[in-house]
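This is the structure I have questions about; it appears just below.
The complex appears here without one of its protein chains, the remainder shown in place.
Presenting subunit A:
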Amino acid sequence: MVMKKWSIFSIINYTLLALFAFCTLYPFIYILAYSLSDGMEAMKHPIYFFPKGFTFQNYIEIFQDTKFLQAYKITILRTVIGTALHVFLCALFAYALTKKTLPGRSFFTFFIFIPTLFGGGMIPTFVLYRELGLIDSFWVYVIPFLYNFFNIIVLRTFFQQLPTSLEESAKIDGCGDFKIFIKIILPLSAPVLATIGLFIGVFHWNDWFTGTYFVTSKNLLPVQTLLNDLLSQSLAQANAAKSASETGTSLGLQTIAQTTPESLRMATLMVATLPILCVYPFLQKYFVKGVMIGSVKG
């Protein structure tokens, strides 16, 4: 019986997909191993799966680095504020669009759809930011990302499926529309709010571009921009590892394990990636639905 089930196609298929999963995961396993290695050891011996000279020194050092801590704070702040505001405002907008009797409803949908087809582009946007005083301000991370057409449509589609009877009975009890939205609609919409929160939260967490091009103050840069600086430094140097070995020892801390710029970079990368990797599997069943609505209706 078992033999019959495992056709050649099945075997190939399982092997292919296992290989695919491995190729997806391996870079992270490697970086994790590197970041847990003694920097000098990692340079002398190739790492494949396991750390060489296991140590937490890289992590200890980056968490003592004020530049990194400041950047991490900026990343967390913009993610929390940006996500909360985005989800709330988009939900409010989407809720109004579910009212079928609202005059001008389809006009408003059309009005926010047009920019998805054609936009002003990078330079007019930059000029606008400058005129608004957003350049080199913390709010450049938040205000330009308050609304998104696709997220509004996903929210609207979800709200439309909610039973109207609850709203009606709340109205009879004398609830205002805003109170209905806060007390009834939002609590019923946890799955879709989590989905949109994840989408925009990941965007905020990962956005390096805004920090690189629209912010110059060092203490306002997010972690991803910091990583980008490290990357371009490392790409600019013809050979990253050699220069790492030159500067690596200059840090010369009196600890058993030694760090190199490269091992510190890997630890930074891990810390910048891990929070998302821990969150997304738990939201999987929600965002899968969100993607479907977003791409079908959008």
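Convention: a residue touches a chain if its C-beta (ideal position, glycine included) is under 8 Å from a C-beta of that chain, and two chains touch if they have at least 3 such contacts; residues count from 1.
Following the convention adopted for this analysis, contacts and distances are computed from a predicted model.
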Task = Leaving aside the chains on screen, match the unshown one to its UniProt name from "Putative multiple-sugar transport system permease YteP", "MrpA C-terminal/MbhD domain-containing protein", "DNA repair protein" or "Thiamine biosynthesis protein MoeB".
result = "Putative multiple-sugar transport system permease YteP"
Ask   = Hey, which of A:141, A:158 or A:208 is the one touching the hidden chain?
value = A:208
Query = Which residues does subunit A use to touch the chain missing from this display?
reply = 5, 9-10, 13-14, 16-18, 20-21, 23-25, 27-28, 30-31, 34, 42-43, 46-48, 89-90, 92-93, 95-97, 99, 101-104, 108, 111-112, 114-115, 117-128, 130-132, 143-144, 146-147, 152, 176-178, 181, 202, 205-209, 213, 224, 227-228, 230-231, 234-235, 239-242, 262, 265-266, 269, 272-273, 276-277, 280-281, 284, 288, 291-292, 295-296
